[in-house]
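Then we have chain A:
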Amino acid sequence: MSSKKVISLVLIVMLMGMLALTGCSGNKGEAPNADTAVGEVKVGVLLPLSGPVAPIGVTSQRGYELAVEEINAAGGIKALGGAKIKLITADSRGDAKIGMSEAERLIQSDKVTVMTGAYQSAVTYPSTQVAEKYKIPYIVPSAVKDEITQRGFKYTFRTCPPMGWYTKAQVDFAVEMGKKTGKPAKRVALVYENTDWGQSAATAWKVDVPKAGMEIVLDAPYPATSSDLTPVILKIKQANPDFILFTSYTSDAILLTNGIAQMKINSYGMAGGGGGHADPEYMKNTGKNSEYHYDLCEWSTDVGKPGVKETNDKFKAKYGVDMNGESANCYASMYVLADALERAGANDPEKIREALSKTNLSTTNAMIMPNTSVQFDETGQNINASLIMIQVRDGQRVTVWPESAKNPDFEAVWPVPKFEDRK
Partner candidate 1 sequence: MLQVNKINASYGEVKVLHDVSLAVKKGEVVGLVGANGAGKSTTLKVLSGMLKAASGEIKSEGVSLTELTAPQIVALGIAHVPEGRRLFPMMSVEENLEMGSFLPGPKKARQETIEMVYSVFPILKERHKQMAGTLSGGEQQMLAIGRGLMSKPKLLMIDEVSLGLAPVLVEKIYSMIEQIKKQDISILLVEQNVYLCLNFVDRAYVLENGQVVLDGTGKELLANEHLKKAYLGL
Partner candidate 2 sequence: MGTMTEATINGLFMGSLYGLIAVGLSLVFGVMKVVNFAHGSLLTICMYAVYYLVMKANWNSYLTPILVVPLLFIFGYVVQSKIINPVLKREFELGGGHAVILLTVGMMLVMENLCLLFFGAYYKVAQVPISSLTLNIGNIVISVPRMIAGIVSVILIFLLYAFLNKTDMGKAIRATGQDREAVRLMGINDFKIYNISFGICFIMLTLAAALMIPMYYVHPSAGKIFELRSFVIVVLGGLGSLNGAFLGGIIIGLIESVTAQFLSATTAEFLIFLVFILVLLLKPNGLLGKK
């Protein structure tokens, strides 16, 4: 009877699954973490590789991969006898509980000595706690939630700036542009997706914006998985702001940008804060509509630092797209790790932690980021992390702010040309 066959098939699949599970952990009887003479350093990478945020997860993974490839090709970790870095990637599915359980698995089963990830703050926040519990250093290259480094954790190191710096920089930029051009933005619209990330941005904006003497004329959270964002776009139109601040993932950023261009909603400027606005897919799918958009981010292909162009070329040759903030963040963080490993001289979490906390790095490819050095304070925050404002010009992301990192060939356009006046 065929039904019996299918049942037995299902059972066999299940049994295989269980065996596989035990198999995954089977060979872990050997020496655990503290082993100096190993041929490889296992790095647990936790990223959202499925679910709605998966595109950014993939981009981040590429950053890690490229850096590791380079480091290994250049002879690995010399202090460890040329040990290679080995990435062990786990999918968080963008879900905190799975992220935590995967962190647990990376540490327990795969015996990673250091962890990194997890892009989303909502996953990074709890998964760093797991690492802390097991005393495994955790490098956070792109999650921005302020609280991540405010819990007194000893094993969490964040190379990127926290959210508070983003929102402050966005507001500072608008104020500076207003002073420079005599067209100060007074009416600000806040448009953000309603998960953790957007909500923490909004909380910070609501402090920073009034402080800078500007008025919030619109506070518009929206569900990241909306089928139609026109209502939000119409609200922006109704509010008639001078300056629009976004916190968006890729899909919603695309819908918003295209919709605003269609509705011809004019303002002095619109600024995203990384995430979707920095995703290469965003540029591809908005075309001319994203022209003159600002985006506050960690990195751009034209950052005036040595190695930037070469790295980006390599990346583009390998993956067909430019690097973006996320991939650059992850890329640079691997160099920070490599530096720490060299100084630790041991593949031991405790020693790596110590080395990381004493990081003072201003060479190597970690410096493709706009900051000039990496140093962690006692909370694990990179105190030198810095941000840049880019503007989309002729379909390219061009660094226009701050002065120190700006692309000499371009000046920020403020206020941006009206949609009606564009060709």
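Selection rule: all candidates are chains of the complex that A comes from, given by their letters.
Here is the rule we use: contacts are C-beta pairs under 8 Å (C-beta built on N, C-alpha and C of every residue); 3 or more make two chains touch, one makes a residue touch a chain; residues count from 1.
Values in this document were obtained by computation on a predicted structure and should not be read as measured data.
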Among 1 or 2, touch partner of chain A in the complex: 2
Candidate 2 partner contacts - residues on chain A that touch it in the complex: 49-52, 54-55, 57-58, 194, 219-223, 225-232, 234-235, 237-238, 250-251, 254-255, 258-259, 261-264, 281, 284-289
